[in-house]
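Just one protein chain is left out here, and the rest sit where they should.
Entry: chain A
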Amino acid sequence: MIEVKNLYKIFNQNKKNEFTALENVSLFIPKEQIVLLKGVSGSGKSTLLSIISSLQKPTSGDVIVDGEHIAKLPDLHASKFRNEKIGYVFQDFNLINSLNVFHNVMTPLIVQNLSKDEIKAKVINALSLANIKHKKDEFVSNLSGGEKQRVAIARALVCDANILLFDEPTANLDKQNSLKFLSLLEDFKKLKKTVIIATHDSIFEQSNVIFETINMQDGKIV
């Protein structure tokens, strides 16, 4: 369950170039549901996702995830929360190019004090779920856009996080790969994940697993 209450995010506050990215945003996302955040570029979708994942702190307001107030968490707790509860897939995937697929997916597990065998088992499982296991020894710089996205999804799934956040997941994919992504949503539904997808792509209208579409404009929910 994700609850956002009266959220504000103002960049460069009290400066000439002050900019309000989010203005009085409140929303409720029930557990194990797939929700679409729709809006044009600059409407505040990505900022909202980064605050829900505790990558950024709001100017004011509150975010409650599974009963935990995460808006003002100090770095150590915020990173633990992110590591255990959130799987974030960026628009550009943000993989470490100098590492191979296996090592990229392994990165969130290094801070979890697990044994080598446990890490290996979890990584292989995540790679299988994302259907990219066959490329595990490949360097990510050699992969296609769709394959990179699968690696990023495997990385998001590897810690068994309940919440998956996708920022413009189809922006860098061709139509065929975008449709493949839609079919993945059904798998997430089966895995009982709470999923938020920030997008302006209309392809998601074809999906029948979307619980709700929230429209955003100029930092507000409309």
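One rule holds for everything that comes next: a residue touches a chain if its C-beta (ideal position, glycine included) is under 8 Å from a C-beta of that chain, and two chains touch if they have at least 3 such contacts; residues count from 1.
In this section, contacts and distances are computed from a predicted model.
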{"item": "The complex's invisible chain, by UniProt name, from \"Glutamyl-tRNA(Gln) amidotransferase subunit A\", \"Rod shape-determining protein MreD\", \"Oligopeptide/dipeptide ABC transporter, ATP-binding protein\" or \"ABC-type lipoprotein release transport system permease subunit\"", "value": "\"ABC-type lipoprotein release transport system permease subunit\""}
{"item": "Omitted-chain contact residue, chosen from A:I64, A:L99 or A:L182", "value": "A:L99"}
{"item": "Listed residues A:T107, A:S128 or A:S207, member touching the removed chain", "value": "A:T107"}
{"item": "Touch with the omitted chain, as defined above, among A:I119, A:A171 or A:L191", "value": "A:I119"}
{"item": "Candidate in contact with the missing chain, chosen from A:I10, A:L55 or A:I203", "value": "A:L55"}
{"item": "For chain A, residues in touch with the removed chain", "value": "46, 50, 53, 55-56, 75-76, 79-80, 82-84, 86, 88, 90, 92, 94-99, 103, 106-111, 113-116, 119, 155, 159"}
